[in-house]
Structures are given as structure tokens and as C-alpha cells.
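For this depiction, one protein chain was excluded, whereas all remaining protein chains were kept in their positions.
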Amino acid sequence: MKAPIPMHIPDGFLSIPVAGILWLVSLVFIFIALKKAGKEIGGNKLPLVGVLAAAIFAGQMLNFSISGGTSGHLLGAALAVLLVGPWTAVLIMTSVVAVQALVFQDGGILTLGANLFNMAVVGMAVAYFVSSLFRRWFGNSRWAILLTAFAAGWFSIFIAALAASLELAFSGTSPANIAIPAMGGVHALIGIGEGLITLGAVSLLMASKPQLIEQDSKEPVKSSAVWIAGLIFTAVLLVCSPLASSKPDGLEWVAEKLGFLIMAQDASYHIIPDYVMPGIQNEALATIAAGAIGVLIVIAVVTLLARRGKLAENK
Amino acid sequence: MIEIEKLSYSYEDGRTALAALNLSVSTGEKIALVGPNGAGKTTLLLHLNGILRGEGIVRVGGEIINERNLSKIRAEVGLAFQSPDDQLFSNSVYEDVAYGLIYQGAPAGMIKDRVAAALEMVGMPGCEGRSPYHLSLGEKKRIALATVLVMQPRVLALDEPTAGLDPRGRRGIINLLAGLEQTLIIATHDLGLAKELCPRMVIMDAGRIIYDGSTMVAFQNPALLEKHGLTDYYIDS
Partner (left out) sequence: MPTGIVQRASYLRGSSILHRCDARIKIALLISFLLTAAFLPIGAWVVYALMGGLLLVAMLASELPVSVLLQRALVLEIPILLVLLPQLFLQKGNFVVLTVIKGFQISFSMSSLVRITSLLIRSYLSLGFTVLITAVTRFEDLLAAMRACGLPRMLASIFALMWRYLFVLIEEMERMTQARASRSAVPVNSGMRAGGSFGWRAQVTGGMAGALLLRTLERSERIYQAMLARGYDGEVRLGHASEPLTWGQKAAMLLMLLMGAALVLIANGMNGA
């Protein structure tokens, strides 16, 4: 039996306030999505949304080996955004994540709000933000679309994982300096898989049904709210995470920040000397290193694709 | 070439798919595997290269299939699925046919030549650049066959190679198979194909082998065919 993707937070992991607030936030977003997508999809696209949700669920079972027993999976938020637009994507991811929690117990019920927030709301907003930005920068050439697919996939996973680890930290479940490098590091790598799978799927769809991909760039989706939300999530999480990891206890950190306390060295908190528990420190370093390498690879791939894209356009 | 001893397999809900099967196939033999829907034909085929692993022994080329030689066995036994859609998932015919060779790490030049040769063999030369999505069912079936042939397996296990094809497409596949030298195991409802291609016939029903012998002898026993859901053909012809 496969262990569930660590992105699904189980019950007992989040504090009640964190879980409650995120339930509320997710409900608000789903409510808006229902209103907005109602216009987008109408009656005749309802089967599409339902079956697409089933397909993304099934697609999540696709795995491919990365190395030594680790395997990459698809989340699908970016793919859904690229295929059917942001609001419909929220509904699709909501169905997938909810059924996973209700029927397969991937992720808890109380934490479902948080999981919906991470995978449906953040995943969607980030993917939409990144794809709009990239479309604006690189246009609509074949290379630009593929580049967009990759970047949307990577960022949606990475930022969603950061959100999850911040939630764990704020709940006091897992100190931020462990959760963020661990989740971030692993998902920086998993994100590359997600990016490449999204890219592969989009390139296949472009070859066989190009109108599917081009469609949503033709009709200008005026979803500035999503755009701004995506920007905010990306910025807040990217800035917050390193700061939070520099201070172990998320709640303490926030208290200090809010109270404008001087960041004093917390003497009572210490990692025990490594001769007692060998490997722990190195492990933390290793995950940070993995994260850094992941980021570097993504930057490299993105610049490479961008340059090839430019070349292709110049031809 | 292939020896199966007391092979049993049950679905997860407990239904029996294969019940203590014994089957032995020599090199170069051409066997038709027939029987009603749900008889266990596909399940049996999936055991030939270790996709499914039931209880009992499956030997390929004298070696018992196990976790370690799985990859080697799959190079020797090529499996073509009933629905070509299960096998075609790339941008172009070329990428789909080349998959097995790229996985093996073959050099680029060799891949190109062998893909071209495989496409030639299935009667679709020069279609490397086409998208599999836009092919007709008959063409897809040929390409799916090419994806397996390109790996040059010693045994070909085919699941319903002619199902859903128009008469001309069916004829094309039969002629193609007739020209192959490999050991062939064909699960099919197409008794005409069995008669034409396979001297030996294995009739399965409810996970058991009911008959294993000459195809011609089986055709002379209408009661046997009728009992295992193969009557319609018998009346028609």
C-alpha cells in the first residue's frame, strides 16, 4: 500500500483555530467558485467537470520512479487550471480532495478545510497567477505554453507544500524549522515531477486537440481576484517560510512579531548534540540542500525553455 | 518456451479468475485461446510476463518468473492489450513505438531503424510523425502491435487482436500475424482467425482449461463449442 502524499494533512495534526479558519476560507472560495463557474460551465459542461474530477483523481495514481523507491505523483491543480480555468479548477480539486478524505481517508475531516485550502485554493490561485504572468511575458507560442505548464505545475506544488508546513507550524504540531525544509525540500523535487507531467500532458493535448489549450487564452478570463490572491499567496509564503524556519516555534514567532519583541535567542529550545542522535542535523541540512537544488533546477529548466522558446519564435 | 503449473489467481473480491491451470507452450507454436467473456483469458495473458502474479509457477524459457528477472522476462514476452488506447499515450506514433527501446537505453540510431522496420511490418510505414489520437481503430491496433514488435520479443501474447475491426482491417491483422515467426498466444473470440492461424486451440471457461488440442478436432465437436459459448459462430458458418 502506498503511503498517501504527505500533502494530505490527517486529523489531529492541526489545532482547532487553524483548521477552523481554513475551513471558513475554503468555504468562501468554493462558494465564489460555484457562483463564477456556474456561468462558465452551465448545464452542458457539468458532466465534463465531474468526469474530469474523476480523471484527475485517477491520474493521481500515476506514478513514475524518481530514484530508489521514491516516486513522483501528479496533483493536477495546474493541469485543471490550464484546461478549464481557475474557478472550475477549484470545483474539480474540491471534489477530488473531499472524496479522498471521505472515502479513502487521505487527509482528515476536520483538516479537510486546510487540505482544500492548500490543494484547491492555493494550488489553483498559484497556478493561475503563474500561468497568467508567463503568458504575459512569453506570449502564446508552443514553447511559451509548455514553459507555462511546467512552471504552473512546479509552483502550485511547492507553494501548496509551504502552506501545509506553515499550517503545521502554526498548530504547534511540527516546528517550522523542521516542517518547512522537510516539506519544501521534498516538494521542490516532487514539483519538478509535477511540472514535467503537466508539461507532458499539455504537449500531448496540443498535438491531438490544440483547441483545448488555446481556448482559454482566447477568451480573456477576467479573474483579477484570483490573480491577486495567487500573487499574495506566493509572496506571503515565499517570504514567510524562510523567516518562520529561522524561528522554530511558529506560534512563538508570530507572537514575537506581533508584539514587536526582540528576537531573543530561545535558550530552552535546543537541538540535542549530534553525538547523541547522529544524523538528525545532517538530515535537516540534506533536506534544505535538496530544496535549494530543486529551486536551482527549476530556474535552470525555466531559463533553458525560455531561451529555446525565443529561438523557436525567431525562426 | 512457456510452462505453467497449477496457476491460480483470485480477484480481490474473492472471485476465482484462474483455477490451478496447467499449460505448456513450445517454441514457435501458435495457440488460440478461446472461451466466453470472463473465462480468464486476459488474466492468463497478464501472467505470462508477470504483470499479475498468482499462485503457482510460470516458467518462461526455463526460468521461473520472480521479482528479479521480471524485466528480462518482459523483454522476451511481448503483450499487446485488447484496447490499443491503453498502449498509446504519446504525442506521436514514433514516441509510442520507441518507448520500449528508449527504456532499454538503446542508441538513437538503432531506435530509429527499428521503429521504421516495425511500422513497415505492420503495414504503416512512414507514419512516425502522426498523432496516435487521430488514427482509426484499425490503425491504432497496428501501431499497438508495432510497439510490441519493435522490442523483438520471442513470444507474442495478443489480447483480441481483431476485435472491433472492419473485415479489411481484420484481414490485414491476420495476414500480418501469419507472417510472424514468434511463438504466438492469441486470446480471441474470432474463431475464423483461430482456424486460419493456430493449429492448437485452448478453450477456457470459468478459470479452467476445458480443452487443449487440435483446432480442427475442436471444430468437429459442436457440442463442446456450444457448451462454452462459442455457438453463434458454429451456426453462422
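When the chains are written out, they are named A and B in that same order, and each has its own residue count from 1.
We take it that a contact is a pair of C-beta atoms (placed from the backbone, for glycine too) under 8 Å apart; a residue touches a chain by one contact, two chains touch by 3 or more.
Everything quoted here is computed from the prediction, not taken from an experiment.
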item: Full-complex contact with the absent chain, from A:Val81, A:Leu166 or A:Leu199; value: A:Leu199
item: Touching residue (missing chain; options A:Ala19, A:Ala77 or A:Leu133); value: A:Ala19
item: Which residue of B:Leu46, B:Val122 or B:Leu145 touches the chain not shown here; value: B:Leu46
item: Hidden-chain contact residue, picked from the options B:Ala39, B:Ile65, B:Leu88 or B:Leu158; value: B:Leu88
item: Touch with the omitted chain, as defined above, among A:Leu22, A:Ala53, A:Ala127 or A:Ile159; value: A:Ala53
item: Residues from subunit B at the interface with the omitted partner, ascending; value: 11-12, 43, 46, 49, 51-52, 71-76, 78-79, 81, 83, 85-91, 95, 99-100, 102-106, 133, 147-148, 151
item: Hidden partner interface residues of subunit A, rising order; value: 1-4, 6, 10-13, 16, 19, 30-31, 34, 37-38, 43-44, 46-55, 57-59, 61-67, 72, 74, 76, 79, 83, 91-92, 94-96, 98-99, 102-105, 108-110, 173-175, 178, 192-193, 196-205, 208-209, 212, 268-272, 276-277, 280
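Criterion: only the chains that are shown with their structure count from here on.
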item: Whole-Å gap between the CA centroids of subunit A and subunit B; value: 42
item: In the complex with subunit A, residue positions of subunit B that touch it; value: 89-92, 131-134
item: Residue ranges of subunit A touching subunit B (in the complex, touch as defined); value: 203-204, 207-209
